[in-house]
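To start, the structure itself, in structure tokens.
Of the protein chains in this complex, one is absent; all others appear in place.
The first chain written gets the first letter, and so on, giving A and B; residue counts start at 1 in each chain.
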Amino acid sequence: MADPRFYQRQGPFKLSELAKLSGAELAPEADPDRVVQDVAALHAADSGDISFFDNRKFRARFQESAAGACVIAPRDGGDAPSCMHLLHTPNPYRSYGFIARAFYPTPAVVPHQSEFASIDAAAKVAADCAVEAGAVIGPGAEIGRRCHIGPNVTIGTGVVLGEDCRVLASASLSHCLVGDRVTIREGVRIGSEGFGFALDPAGHVTIPQLGRVIVGDDSDIGANSTIDRGAASDTVIGAGCRIDNLVQIGHNVVLGQRCVIAGQVGISGSTEFGDFVIVGGQSGIAGHLSIGAGVQIAGKSGVIKDIPAGDKYGGFPAVPVRDWHRQTLSMSRLAKGKGKSDG
Amino acid sequence: MADPRFYQRQGPFKLSELAKLSGAELAPEADPDRVVQDVAALHAADSGDISFFDNRKFRARFQESAAGACVIAPRDGGDAPSCMHLLHTPNPYRSYGFIARAFYPTPAVVPHQSEFASIDAAAKVAADCAVEAGAVIGPGAEIGRRCHIGPNVTIGTGVVLGEDCRVLASASLSHCLVGDRVTIREGVRIGSEGFGFALDPAGHVTIPQLGRVIVGDDSDIGANSTIDRGAASDTVIGAGCRIDNLVQIGHNVVLGQRCVIAGQVGISGSTEFGDFVIVGGQSGIAGHLSIGAGVQIAGKSGVIKDIPAGDKYGGFPAVPVRDWHRQTLSMSRLAKGKGKSDG
Partner (left out) sequence: MADPRFYQRQGPFKLSELAKLSGAELAPEADPDRVVQDVAALHAADSGDISFFDNRKFRARFQESAAGACVIAPRDGGDAPSCMHLLHTPNPYRSYGFIARAFYPTPAVVPHQSEFASIDAAAKVAADCAVEAGAVIGPGAEIGRRCHIGPNVTIGTGVVLGEDCRVLASASLSHCLVGDRVTIREGVRIGSEGFGFALDPAGHVTIPQLGRVIVGDDSDIGANSTIDRGAASDTVIGAGCRIDNLVQIGHNVVLGQRCVIAGQVGISGSTEFGDFVIVGGQSGIAGHLSIGAGVQIAGKSGVIKDIPAGDKYGGFPAVPVRDWHRQTLSMSRLAKGKGKSDG
């Protein structure tokens, strides 16, 4: 079970309750009244636990698991251990997410304001927010209901947060408007002045950055990531985006809804993404590009041209993944051929 | 116009005033007494605004713009809209920077010390500084006139800042001497102990790092970047350098003046740069190298050898850009040839 130092477990739940809250269905042999105590990974679970299976690479773990219940796609459950009760769903990982959240809900915000927090008299903080020690909230800031402002967080002048937002330790926000249910993780920097100056060998000339960052509802920004504010227009993070740790997003970038940006990616200024674009870790996207909806970019790619909607790209300079795999194969053959002819 | 939550506009200004302060010249047909209310991008501007044009890729935006005035290179202004008053200069973006700064100057520092700031009795902080809530200033630190020490900033023991510096939220400085008019952005780490140890399978042995970081006048360090202090000698950031977000600079690195380092670049220990070196995003420079003055390195490059002054390099391992483009082209042809012969 999860370490009680850090996690408070709820439950138990009947299997029928878990099916309902997760959008799964009870398999024909499953007992709806079976009581489930906890969630656990397949190899660590025992008869009181529910687990999930969705990666056939680890089939043996499923067959050997002692889990009392398991969320699984119907086609994968044929050889389940005899004591295991199954929940059927086409997307077991998704359903498992709802079940795990039932056992371990995000703790409700306990309204309070630490005496070690500095809240400007001209800031508006909803009465049911939690403001932790070391937090600094500037003049004109507006914080919606049930927000959690973590330790040592800085909320700059005029910043607006919607409802149910979480801003975790040491993050800082300036020049931004944030929607509802947004999570801003530890050490994130939103609204910093971007890399804007006129190159000049005699001394670069700063271009004032006069835009904002607009962060859509339900988005989630990973630890120590940085999002610069717009230069003239705004930098926009679409609703439901998931941004991992140590990501850099330049000024005037516009991300569509529900984009997924993995760790250490960099997106240069003024590039625009459609909805549901997925970018693998450590990739870089040059500035002033248009990346269409549904595009997928492999990890460690370098994108220097527009990509049409729905395409999959990889490599540097990035090309369609099929071409990229050919390049890799060709280079490998070439090196082996040379190696033979040299030796 | 810029969101008044975050920006205070000055002005209006006559066109002749803007010409003077930006080093531009009034075009023959321009009215020197034309009153300008604000700055705006070409597509968003109306008759009271001044804009700039310097990217021919967006020529249509210029021709369709309703901007009342525009900064432009003389050769580009031939087909300006009839109601547009032009300012001529060879570097429109640079002149626009001065104009935008006139409308939106960096707010003057309002001297105060927050009651939530911890300032050691043995620190010297000029009386006209602003020290925000959560700032911690250690013994022996010296802060020059008109500095702004932001919320939750840490200034370590003995650190020296010149005049007119800005240290933004949650940055931390130790073991460093900083010049005048330096901007250190949110979450920057200056003076951390570098990656110094003797490799030993039985347990690595730490090498004490006994140097400092010297930060030159007018330099600008981007959010969440890290600059390690020297091991024996110092790490040096030359005057006027511009360093973007999430950049890593190792111990004993020496940057010349006015270098430009884009986001997520890493520079390994003891490498030295001449003046005005420009490095594209996500590039890595190995340690103990010499990169000559005026060198330009393309984004996502990996540099493992010295580069002579004035050269342009790209790729990994980095080669002259002309060779790099040939490599890219060759690889692309090779993959296509293989693809055809396979299919």
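In this section, a residue touches a chain if its C-beta (ideal position, glycine included) is under 8 Å from a C-beta of that chain, and two chains touch if they have at least 3 such contacts.
The structure displayed is predicted, hence computed values, not measured ones.
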item	value
Candidates A:R34, A:H85, A:R146 or A:R185 - the one touching the absent chain	A:R185
Touch criterion as defined above, residue of A:S65, A:S170 or A:N252 at the omitted chain	A:S170
Touch with the omitted chain, as defined above, among A:S16, A:Q113, A:N245 or A:S290	A:N245
Interface residues of chain B (partner: the chain not displayed)	116, 118, 134, 136, 138, 140, 152, 154, 156-158, 160, 170, 172, 174-175, 187, 189, 192-193, 195, 197-201, 203-208, 210-212, 224, 226, 228, 232-233, 246, 248, 250, 264, 266, 268, 282, 284, 286, 302, 316-317, 319, 323, 326-327, 329-331, 333-334
Interface with the undisplayed chain - residues on chain A	2-3, 5-7, 39-41, 44, 91, 93-94, 96-98, 100-101, 104, 106, 114, 116, 132-134, 150-152, 168-170, 185-187, 218, 220, 222-224, 240, 242, 244-246, 258, 260, 262-264, 276, 278, 281-282, 299-300, 328, 331-332, 334-336, 338-339
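In the analysis below, only the chains that are shown with their structure count from here on.
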item	value
Length of the line joining the C-alpha centres of chain A and chain B, rounded to whole Å	28
